[in-house]
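Note that one protein chain of the assembly has been removed; the remaining protein chains are unaltered in position.
Right after this comes subunit A.
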Amino acid sequence: MVGPQYDLVGNPLGAVRATFERTAAAAASESGGADPVAAFRGKDWGAGDLFRSFLFEQDGLGKVPVLDASNLGLIKPNTLVRYRGMVQDMLGNEYYIGAFKDGSTWRTNKYTDFSPFSMPHPCDSHLWERHLFHCVPAPGQNSWTLESSPGPDVRRMPNCLAPELREKRKRDGDDDAMDVSENGHGESSFCKKPKEGDVHVSSSSTEVAGTVPEMNGGDHHIPGSSFSCLVKIYDMPESQVKLNDVIEFIGVYTFDPELAAPSDNPDDIMLDLMEDVTVQLPPSKVPRLHCLVWRKLSSHDFISRPVVEPSPSLLKGIRQSLLSHLTLVLGNDELAAQCLLLHLLSRLRNRVDVVTVGRLSLNFAGFNKESASIFGNQLYSLIQKLVPYSQAIPLSIDYLNSATLQPRKDNKSGRLVTGVLQLPQGTHLTFDETLLQTGSLTSKGVENTMLLKNLMESQKVDYDFEYYKLEMAADVQLLTLSEGKSNILPSDLVVPFRPSSVPTVNAGAEETESWRWYLATVRSLPQSTEPETYQMIQDEMVSAMRDDRSLGCSELSRWLTMAQIMASSFGEKSLSLEHWHMVKELERLRKQRMQ
């Protein structure tokens, strides 16, 4: 469509309204003026298409600034921004006057919190709805993921810079940067060190107090997170977005100091009683984003590597380099490295009632405090470099008794108070159980332990809704480092850890990137298994049971999981006998160690 006609980044609402008024006028002349906009409820009249085509077909995505804690306050309200965050809470629907008749012209309030034109009173109008989502930066998000899709530096984009700040820049007489961005090459300069005279939130915060959002530091519902965003989504069923989804939202950033002012209507007691959840998230602290386009992010979206065909030969090569690196990090314990690789490639593939298929939690036993600090730290920092979201949890009595693991609905504030276990799908958790000493667990400690156990056994987290618990499906990789086998967190796979050298680590950036790509690719590789394989596996299982009566349902099921991951790890789409035997050999070595 017509791209350059509008400044979609600097004035997205202009484009929204222009398309609306044009479409409405056309519809009016067609229908003979009856009510042309009724049909626009819950529909895109072409504005969304315009932005989609700009972002994805004309390479516009790279021109849209990324809204984050560093530039909040620099960005001019009503400009187009990108925001990546996890859906932390769903706040229901909001009704607003979507369209109203101003004289003979239909106008729209879509993608904004207020009406840009004064609305005649009374007037013909339409009530529309939008969904509200409270989003926070994804918990445990590793820093490398942020580099994957940087936006342009808003400081060099005059059309998107908050006016007060622009003024300040002019006064400072630093025209150099301005020139660059005015020539339209702003995005190339993001990696430059900020120059003296560049605007920092901190230096200007006093000057612009009250006119830019402040950080939402004191929100006890999401401790530790300083930056959240209230996203308003249009024209879709709410069920398309799930709690804990990590999503990139592209839309209009709004901030209106008038909206931030408290209600001046004290005599209306009704309003106070029906207090909205959004009152808890004042616009002065939580920016609003009216979403035009959104997409769920998978781990592939964080990898900047060009798209390559995942051929078995390519994957095999990377597998070898990753495995040898894991072996080095694990002090030359190759068995442990093999198991770790399978663990890192595991994901929840299927859930049948209470049976979960595909998970492979891992317990490295044989650590003490010293080795946990040497190997554990190396291991954890490697994991951080490999997966998009990871967290390390110190499993001590103290931690269990005091940590808030369970997300809980606060019915008084109407919001979900987050807990450690509110996690995006695919998160990796490392528990250090060497810190656990003999001691008493309080009822909270017991509850926390049960939550962890339940997560481990069924990949589910119970969220506390005061009057009932709501089970939320999770897909979390769990690694436990412990002295002996952990009975508190019973893992699928227990491996006594036997290092023979100190860990050595030095991985090049390019290697690391290829490993990330490998992990993301293998985990998403489809599996198609031939019916002949079913029979073969069944025969193998029966003969395995004949040889060892201690094999039970859960163990054989785990073998099959491991064999499937083993096949994928070589880039193979279907499982063969060879992989099954590799797993049996791994199990033999592992059991030897267990004795």
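In this section, a residue touches a chain if its C-beta (ideal position, glycine included) is under 8 Å from a C-beta of that chain, and two chains touch if they have at least 3 such contacts; residues count from 1.
The criterion applied here is as follows: contacts and distances are computed from a predicted model.
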Per UniProt, the name of the complex member that is left out, chosen from "Ufm1-specific protease 2", "Small ribosomal subunit protein mS29", "Elongin-A" or "DNA replication licensing factor MCM4": "DNA replication licensing factor MCM4"
Touch criterion as defined above, residue of A:25, A:348, A:374 or A:556 at the omitted chain: A:556
Sole contact to the chain not displayed, among A:18, A:61, A:146 or A:545: A:545
On subunit A, residues whose C-beta touches the chain left out of the figure: 35, 38-39, 41-43, 89-90, 92-97, 109, 113-119, 121-129, 238-239, 242-245, 256, 258-259, 261, 263-265, 267-271, 273-274, 276, 349-350, 352-355, 357, 365, 397, 409, 411-412, 414, 416, 433, 436-443, 445-447, 449, 457-458, 464-473, 482-488, 490, 529, 531, 534, 537-539, 541-542, 545-546, 549-557, 560-561, 564
